[in-house]
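Removed: one protein chain of the complex. Kept in place: all other protein chains.
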Amino acid sequence: MPAVGRTEIIATIGLITAGIIGYRGYTGEELQKLLARHPRVSAVLIDQAAKTQAASAAAESLTTKARQAARQAMSQAGRRSFPNPPVRLARDVLAGPPLDVVFLATPPEASVEWVPRFLRQGSRAIDLSSAFRIASPDTFARWYGTAHPCPEWLAEAVYGLTEVYRGRIATARLVANPGCYATAAALALRPLERHGLIDKASLVVCDAKTGVSGAGNKATQATHFCSVDENYSVYGTMNHRHVAEIVATTEIPEERFCFSTQLMPLRRGIMACLYFRLREGADAAGIEGAYLADYENDPFIALYPEGSFPSVASVSHTNFCCIGYSVTQPGNRAIVVAVIDNLVKGASGQAVQNMNAMFGFPETEGLP
Amino acid sequence: MPAVGRTEIIATIGLITAGIIGYRGYTGEELQKLLARHPRVSAVLIDQAAKTQAASAAAESLTTKARQAARQAMSQAGRRSFPNPPVRLARDVLAGPPLDVVFLATPPEASVEWVPRFLRQGSRAIDLSSAFRIASPDTFARWYGTAHPCPEWLAEAVYGLTEVYRGRIATARLVANPGCYATAAALALRPLERHGLIDKASLVVCDAKTGVSGAGNKATQATHFCSVDENYSVYGTMNHRHVAEIVATTEIPEERFCFSTQLMPLRRGIMACLYFRLREGADAAGIEGAYLADYENDPFIALYPEGSFPSVASVSHTNFCCIGYSVTQPGNRAIVVAVIDNLVKGASGQAVQNMNAMFGFPETEGLP
Amino acid sequence: MPAVGRTEIIATIGLITAGIIGYRGYTGEELQKLLARHPRVSAVLIDQAAKTQAASAAAESLTTKARQAARQAMSQAGRRSFPNPPVRLARDVLAGPPLDVVFLATPPEASVEWVPRFLRQGSRAIDLSSAFRIASPDTFARWYGTAHPCPEWLAEAVYGLTEVYRGRIATARLVANPGCYATAAALALRPLERHGLIDKASLVVCDAKTGVSGAGNKATQATHFCSVDENYSVYGTMNHRHVAEIVATTEIPEERFCFSTQLMPLRRGIMACLYFRLREGADAAGIEGAYLADYENDPFIALYPEGSFPSVASVSHTNFCCIGYSVTQPGNRAIVVAVIDNLVKGASGQAVQNMNAMFGFPETEGLP
Partner (left out) sequence: MPAVGRTEIIATIGLITAGIIGYRGYTGEELQKLLARHPRVSAVLIDQAAKTQAASAAAESLTTKARQAARQAMSQAGRRSFPNPPVRLARDVLAGPPLDVVFLATPPEASVEWVPRFLRQGSRAIDLSSAFRIASPDTFARWYGTAHPCPEWLAEAVYGLTEVYRGRIATARLVANPGCYATAAALALRPLERHGLIDKASLVVCDAKTGVSGAGNKATQATHFCSVDENYSVYGTMNHRHVAEIVATTEIPEERFCFSTQLMPLRRGIMACLYFRLREGADAAGIEGAYLADYENDPFIALYPEGSFPSVASVSHTNFCCIGYSVTQPGNRAIVVAVIDNLVKGASGQAVQNMNAMFGFPETEGLP
């Protein structure tokens, strides 16, 4: 795998080349910001739209025009005060020497088209879509209602929940970045299930809420300000596709898992509220122990003392996953609350964390 | 009980006198609005603060000054465009002929002081605080951590969940208006438990969220705009006092009931998301049947078709409780979502609905 | 004018028929709510889309299906708890006996098409679009950049600022409902200019802000929750078309009038902040006097005492225009602040107020 040899060189020169395809959405923008501040990465934006020579020229001219506008405005500052990466057409990128890594902030339909191309060229890939998250083609077909278009690549994909799979991520050519809900829920539930703390007969409920950026930047009736403001709504339940990721990572049987997804009237953040019964004899100290055992050295997991819970704002603009818990008698009833920023730990931040793991950089490098 | 004879007269002349004590909070303001538009009620505000002759005069003078200011502003319109009820001192009200009904929008410490006085005078009372919601003094002591100060009145109080207890409410002298969370959760769960649809071994989870007006109008760090805006937080769990009301009304054992309360960044509304396993053989049609059986003629309950869920905004400023549900296989996992407006059905609206039941008015009279 | 004879009958039977064309937008929905509660109106929704027989049948079938869905949900309650008016195709409405009045909550392009048809049929019309607000075809052409498509109707249109033109509105066949900004600005400025209080050399600045419902219910990048939330932006300046209405109504010369429009992160409301120098000798008492002279008996105008200002929430969901003012020395600098609800006094409420004026009903009838 050429990427490995490349990693060795990187360890010496400390600089890799990265591309972002699908850079106009919220996760793509967040990736630009993170990579612009990352000391070991030189980034380029990859424009997937233009495919012919003419379109290529047009794109270049548009880019030039945009630069002039930017100059004319002296800076335009604001949210884009970081240095803008250059824009290249995908066909040109694919024709040149391979980038070390390509981030795909594209819909799954586009990811299945572009991932194989970049992998064949010799780049490693981190896909932020849902295209490669389910290891088994059969399971994929059941949840997505269609056969996977390139199952030969599924086997190679490593699920990018960094805290859990960083060993395999380090040598992966293709990393499937987890869903935002799945990140919060699986990080909170996996240690408890793995250490045998959850009653095997208990329902495990995950009541999960997201900010509006989780719905993407497409303008729809659902994302209209007047639909969201002063409102709160349920938009997905047990059949939400993230359930497949959560049950695969936690090994909690699907038939015991309850899930719903809700839209909060705020911009960014995810909270997963988890409810279940502990097995007899388990207690709050056991919960703390399981988390410490699994995450003791993890820089982005923060555990709250029993009985206090993190709020969504406490992780805003960070790559942290904060977890709080409490246990109530009678009945050994437990509640666990996990929060992340959906655009950072739930998407682009974890993607950068995975890149750090893939290239042997410190895992916190370039992350807020 | 004199109130009953009074009710008969009322049926003829169609007008009763009502007082509001504790009229400055959000629920008190909402009550003023509702009663101002109620065609069969003449309302008065009762000022509990002033207790001496001097204070009484001062209060009167303040009231006069306030009226002048109002006139000077030609109307001041806005949120108070309804005719303002007159303000009377509690001591004067207690010295005169009894009001037909007194609403207490006071903290429980004040309610236990004022309720007995008005009842002894011959008025009926609707208490919006938590003071008289728990029938048993022992249960009260366990949840509130203190002995009830006037247990002799506990026995007389009827729990004011109108749809469930309207028969007893009709003849009650004292109605204990339910907690906002308890209203939503109990209306949604009770028919399902009563008709035997919930698996007796299953956890029953209630993940409940409120708008900020549910926290009252006291200015605290928790209600500061910068604490709430772009944030979402968990502030109560299984030990929340509304649990006592919910388990009493639904007869679901406490040790199977999981609960948490959360603060949404919006002004008004409550959503209760309920998760449980149905007993074997039960299904979605059974859920619909149970609700139809219990609420078929209830004007303020609306059932959504299976698989669609009400949002918080759909009941804003109304006395409705809207309920949606779905069932997923395998595992007979059910989710039920109930929404109410915390200031209307969750407080003042239900109080007026109870008054309508107490005085033989149509239950929807005066309610939006 | 047949409508006048009709009005006489109305005075006897107290019921008129009204249609709403363009009923799916925010103003159309608000109109439905208002008319549903209006005691003297029987309303029908007019579907402009379907024009052929087949489309007509399809529309009917859709309507039937929608009704079934509604029944199935027992009520669906919430924002639509008022009785839904029936839906008719425009072609059918135009073929039958004329409605007494038709409200057009349509874009101007549609209004110029439909207004003449309904007028020719014998209905009176209240157009909420900008199509007929400018009396002179030349002025229209200058502000709208195109010749008016049916200037023959412009002359007949009466500008529907009720407080100012109610005499002419009473007998009008076509009322052009004012723009939302123009309503707030003109109601606040006109008495001051008319009574000669504004310095003839002074700039008159109107810094005007709207809630997001003022931008309509079309989903665009500009109305996406993530564009508006935690943001505030200027989107129009001196060339905004409402300037034409304001200078026409107030007779303040355009070259002395400064204007900008801004988007507030909230759902509904307009605030116009007005700044100018008073003429020498004029003072705060003069301002109060001018307003009292012009609006003394106006039920929907509320004047605040000098130095206090109405907030946007104070008029939310009402038809009020509240006005506050103060004057500072040296320099006789005045600030006047006017607030309205953009969907009520700024659109549908004023339309109903105009209807009341047209049919001899009390002006406050059916208005909150």
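By letter and in written order, the chains are A, B and C; residue numbering begins at 1 in each of them.
Throughout what follows, a residue touches a chain if its C-beta (ideal position, glycine included) is under 8 Å from a C-beta of that chain, and two chains touch if they have at least 3 such contacts.
From a predicted model like this one, the values you see are computed outputs, not experimental measurements.
With the full complex in mind, choose from A:I134, A:C322 or A:A351 the residue touching the hidden chain.
Hidden-chain contact among the options goes to A:C322.
Check each of C:P137, C:P265 or C:P368 against the chain that is not shown and name the one that touches it.
Per the contact definition at the top, the residue touching the missing chain is C:P265.
Just the residue numbers, please: which parts of chain B touch the chain that's not shown?
Listed in rising order, the touching residues are 26, 212-213, 217, 219-221, 223-230, 265-267.
What chain C residues would touch the chain not displayed?
Residues of chain C in touch with the missing chain: 201-203, 205, 207, 209, 229-234, 237-239, 254-258, 260, 262, 264-269, 271, 273, 275-277, 309, 311-313, 316, 324, 326, 328, 330-331, 333, 335, 337.
FYI, only the chains that are shown with their structure count from here on.
Rounded to a whole Å, what is the gap between the Cα centroids of chain A and chain B?
About 42 Å, centre to centre.
Where in chain B do residues touch two or more of the other chains?
Answer for chain B, listing residues that touch two or more other chains: 229-230, 313, 316.
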